[in-house]
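The other protein chains are all here in position, but one chain of the complex has been omitted.
Going in written order, the chains are labelled A, B, C, D and E, and every chain counts its residues from 1.
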Amino acid sequence: MNGRAFYIGRFQPFHLGHLNALKWILSREKEVIIGIGSAQQSFEPKNPFTAGERALMIWEALKQENLLERALIVMVPDTYSEHSKWICNIRTYAPTFDTAYTNDELSRLLLEEAGYQVSPIPFFDREKYSGTSIRLLMARGMQWRDLVPQATAKVIDAINGEQRVQRIYRLHGIV
Amino acid sequence: MNGRAFYIGRFQPFHLGHLNALKWILSREKEVIIGIGSAQQSFEPKNPFTAGERALMIWEALKQENLLERALIVMVPDTYSEHSKWICNIRTYAPTFDTAYTNDELSRLLLEEAGYQVSPIPFFDREKYSGTSIRLLMARGMQWRDLVPQATAKVIDAINGEQRVQRIYRLHGIV
Amino acid sequence: MNGRAFYIGRFQPFHLGHLNALKWILSREKEVIIGIGSAQQSFEPKNPFTAGERALMIWEALKQENLLERALIVMVPDTYSEHSKWICNIRTYAPTFDTAYTNDELSRLLLEEAGYQVSPIPFFDREKYSGTSIRLLMARGMQWRDLVPQATAKVIDAINGEQRVQRIYRLHGIV
Amino acid sequence: MNGRAFYIGRFQPFHLGHLNALKWILSREKEVIIGIGSAQQSFEPKNPFTAGERALMIWEALKQENLLERALIVMVPDTYSEHSKWICNIRTYAPTFDTAYTNDELSRLLLEEAGYQVSPIPFFDREKYSGTSIRLLMARGMQWRDLVPQATAKVIDAINGEQRVQRIYRLHGIV
Amino acid sequence: MNGRAFYIGRFQPFHLGHLNALKWILSREKEVIIGIGSAQQSFEPKNPFTAGERALMIWEALKQENLLERALIVMVPDTYSEHSKWICNIRTYAPTFDTAYTNDELSRLLLEEAGYQVSPIPFFDREKYSGTSIRLLMARGMQWRDLVPQATAKVIDAINGEQRVQRIYRLHGIV
Partner (left out) sequence: MNGRAFYIGRFQPFHLGHLNALKWILSREKEVIIGIGSAQQSFEPKNPFTAGERALMIWEALKQENLLERALIVMVPDTYSEHSKWICNIRTYAPTFDTAYTNDELSRLLLEEAGYQVSPIPFFDREKYSGTSIRLLMARGMQWRDLVPQATAKVIDAINGEQRVQRIYRLHGIV
């Protein structure tokens, strides 16, 4: 057991791949800070859900999994193309941590340049458990509920999220 | 038992007055969203701690109090004097809620103008349990630990927070 | 006759389709707030004219049409991909209104999510009266003057607007 | 008769001093662009009303005075202490003009440095017709209606503005 | 010999084409302000290097060429699609100048609209001495060192810049 980890993602939405990654990290680390990235974005094809909605999805899932005592959710706004400023957002919105976990190559590059130790995360059936594929299934009105924790599905239903994704994809000419 | 509450504050630091307010809210509501206000500010006399540090204080206190299943922490950046935009930060960074709890008159005004139901919170020995007084005690090197949850004191010690407050107050000519 | 309407558009430039839409709205509503969207953008292919120039086009057209007493022009800056914040820009830069009129699907989605009543506008020869087509005609040095109110043409000529559109389109490799 | 004038102010609220200034400018100039300054600010002691509310006050007053054909309302956001950038906000949100009218010394300095011709405006009973005094009268529940156009009073009443000013002044410890 | 020139570019990286342009400008002008554009961007395919790194490249090259007494380096942040505000960034971050030198068509358009005299720069083997080509050679691990001043190569090596470009290009799916 190591110390405190940082796990950054956009969680659009929070799916079973994320949950598996979280469990894998917690098999190696004492506790984890979950950073909701691109926090200020929403109602976009890549970011349909607000940071508040994503936090609710994750919180409910952590509750179901009995992991609330080992995972703290924080929100990290994007700095868009001003990438050298992103590290300061992490230092503002997250407490200090020992190791960062991410498979995103830009996050890894920026964290490494800032002196952080960065570790990759094993993928869990990457094709299936991917935010992009799940949003596309939503947009097409196909089955996506078995790819996310029940908590995520419940939150998405409460905010009428499937219809939101469909409208956003349609107006951008996707699907 | 009502539904979901929103409790907004700056939590500089999270003290026993905040914890009592939280318990009082949870005696009336099913769950509460704790909004860390002025989230992007730190290293200032009124806001010495970062949003990440404040989230850690609250999370550790919720853990001690066994309240993690009923309270979700989110972060709400300030809009400074562009007050009519603050409500949209709440709608971005918090999930929807039924009632807002605050004793801050500006927050109440803005929430009411936006159509929210707002309720005040009873004060718990207001003079004593006040962020301003506690920061002043820190700045003067006096006793403040009994005014905050043990979790808060532990986090402040880990980041050398008392010394930080002392340096910030001194450089602003306070104390 | 209903109450106060809100009509949002980019008006790049203000053309006869916009003017027809405005008259149609005013056949149903007592008065209308015209919101100039993407107000902070200019000198771009999609947004060649500044908010000030667009306001002048609309004001002169309203004068010609004797509609100044029933239409107030306001300016609404974009929030880019931070869409959940756009509604607060509307609440800041426009007075309150009863119904929003727009054919833009994203505007409709955001306004509906915020609880506004939204109504579509009948199109008036959509292919012909479209900002995109008119800018393209300008860029190609072809006839566009009969597609806009005389007021718009006068403003565009005064700022040497046709040449501006040509230069912007050329430098982006369009046309 | 000269050409196009620019008249910048915060109009918190739009009062009879402003209206007299406007008429005086229009006795010398063909038309005037009215710039609502500090456009993004509201719910503050110095700026209680939003830009949209201020635009509505001015529009209704221009209607009463039959001046809509000679005055165009635009909105100019503040650049706070980044003063060298303010001129570009004017160039974005206002059409070009020949002479600027203002009694504000900072506006005059910035406009002059940018090469504009700037003219002062005669004061009309300055003590009485002042935004600061009128807001103070509102905050104290005293008579202010005779100091503003009827249109302003009607807009303020419609938005419950007197009570808003009272709450804002009280929470800032003013009055 | 004229007066003070302004030479704007992104300098990603500063190459021999830039150095030749600089010498050509200095054959006509007494001194030159070198404006590092898109100053806040970095770690992007088009802007891999920070403003600080680019300033260091140029400073070292000016030292080698004995031009420090005739060239002052300044930094000009982008205004993205808010182009009408870019001129104010130049007025903030650069001292006044007589003539602007640029081959970028958008810069030329914006400078001309603001009343500046703008002059093009002769290209020096444009295909070869181009930032885009040089970054591509870096990304492919091919020879680029003979296309930049020794100073540039030294700075890029010190920050491990070739590897940075390779990682950024790879994560964006370029090369």
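Here, a residue touches a chain if its C-beta (ideal position, glycine included) is under 8 Å from a C-beta of that chain, and two chains touch if they have at least 3 such contacts.
The structure displayed is predicted, hence computed values, not measured ones.
Engineer: Hey, which of E:K63, E:R126 or E:R170 is the one touching the hidden chain?
Structural biologist: Selected residue, touching the omitted chain: E:K63.
Engineer: Which candidate, E:M75, E:A151 or E:I168, sits in contact with the chain we can't see?
Structural biologist: Of these options, the touching residue for the absent chain is E:M75.
Engineer: Pick out which of B:N20, B:Q40, B:Q64 or B:N103 touches the chain that's been left out of the picture.
Structural biologist: The one listed residue touching the chain not shown is B:Q40.
Engineer: Across the whole complex, list the residues on chain E that are touched by the chain not included here.
Structural biologist: Interface with the chain not displayed, on the chain E side: 33, 39-40, 42, 50-53, 55-56, 59, 63, 68-69, 72-75, 77, 91-96, 155, 159.
Engineer: Hey, which chain D residues sit against the chain that's not shown?
Structural biologist: Contacting residues on chain D, toward the hidden partner: 81-85, 105-106, 109-110, 113.
Engineer: Need a quick check: the contact residues on chain A for the chain that isn't drawn.
Structural biologist: Counting only chain A, the missing chain is touched by 82, 84-89, 91-92.
Criterion: only the chains that are shown with their structure count from here on.
Engineer: How many degrees of rotation carry the C-alpha atoms of chain A onto those of chain C, rounded to the nearest 5?
Structural biologist: A turn of 120 degrees brings the C-alpha atoms of chain A onto chain C.
Engineer: Could you check which of B-C, B-D or C-E has the same interface as D-E, with more than half of the contact pairs identical by residue number?
Structural biologist: Over half of the D-E contact pairs recur in B-C.
Engineer: Measuring from the mean C-alpha position of chain A to the mean C-alpha position of chain D, what distance in angstrom results?
Structural biologist: Those two chain centres are 46 Å apart.
Engineer: Identify all positions of chain A at which a residue touches two or more other chains, and write them in rising order.
Structural biologist: Chain A, residues with two or more chain partners: 40, 42, 50.
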